[in-house]
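One structure below.
Right, chain A next:
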Amino acid sequence: MIIAGALVAMISGVLLGKMTTRHPGRGLNPVRYFWGVCYIFVLAWWVTMANLDVAFRVLHPDVPINPGIVKVETDLESESAKTALANSITLTPGTMTVDLSDDGYLYVHWINVSSTDVEEATHQVVGRFEPILRRIFE
Partner candidate 1 sequence: MLTYLLAFILFAVGLYSVINKRNLIKIIMGVIIMEHAVNAFLILVGYRMSGEAPIVEEGVSISEFLSTAVDPLPQALVITSIVISLGVVALMVGLAIRLYQHYGTFDITEIRKLRG
Partner candidate 2 sequence: MTGMSSIVKTVTRWVSPFIFAFGIYIALTGHLTPGGGFPGGVIIAGCFILLTLAYGKETTFGLFNLESSAVTDSLAALAFLCMGFLGYVFGGGFFNNFIQSGFPGTSFRLLSGGNMPIINLAIGLKVGASLFAVFAYLALFRAIEED
Partner candidate 3 sequence: MVLIQVFLVFAIIAALVAVEAPSALSSIISLGAVGFGLSIAFLWLGAPDIAITQVVVEIVTLVILIRATIARGVTEIRGNESKTLLIGSLILFGLGSAFFANYLSDFPEFGKSAMETFSNPASQFYLKFGLDKAGGPNIVNDILLDFRAFDTLGEATVLFAAILGAITLLNRKVFVDSGEEKQ
């Protein structure tokens, strides 16, 4: 049964492997896996904080929200890192990625827009995840 599993893995790897990754050598570096494990905790922390924040805003009698779409910039190069960043932003309550343009800009829907400036919004939305994602994927 293990031999059959190895054969199936080989077939799917040969057939679809060049779709999956473009830099196979990067997968061998153990430091990346260490940062990947760290990223789970970072993401969990920010998701918890954002949950509490959104719950506070919903339960507050005045409902202090200021929704809008902001444009933020990312320095990440690889497609995988950009996708992970966009999905992390979507997973965090209160912010949601609307679109991802080719030249490194994300359009994010934000429940409480504190600044429409690109630099400032980038610092607040993307800055939490960007450094650690760069260590994982690049």
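Keep in mind that, in the parts below, contacts are C-beta pairs under 8 Å (C-beta built on N, C-alpha and C of every residue); 3 or more make two chains touch, one makes a residue touch a chain; residues count from 1.
Selection rule, in plain terms: all candidates are chains of the complex that A comes from, given by their letters.
All values reported here derive from a predicted model rather than from experimental measurement.
Chemist: Among 1, 2 or 3, which touches chain A when you look at the whole complex?
Modeler: 2
Chemist: Using the touch definition up top, name the residues of chain A that touch candidate 2 in the complex.
Modeler: My answer: residues 1, 4-5, 8-9, 11-13, 15-17, 19-21, 79-80, 82-83, 86-87, 97, 99-100, 102.
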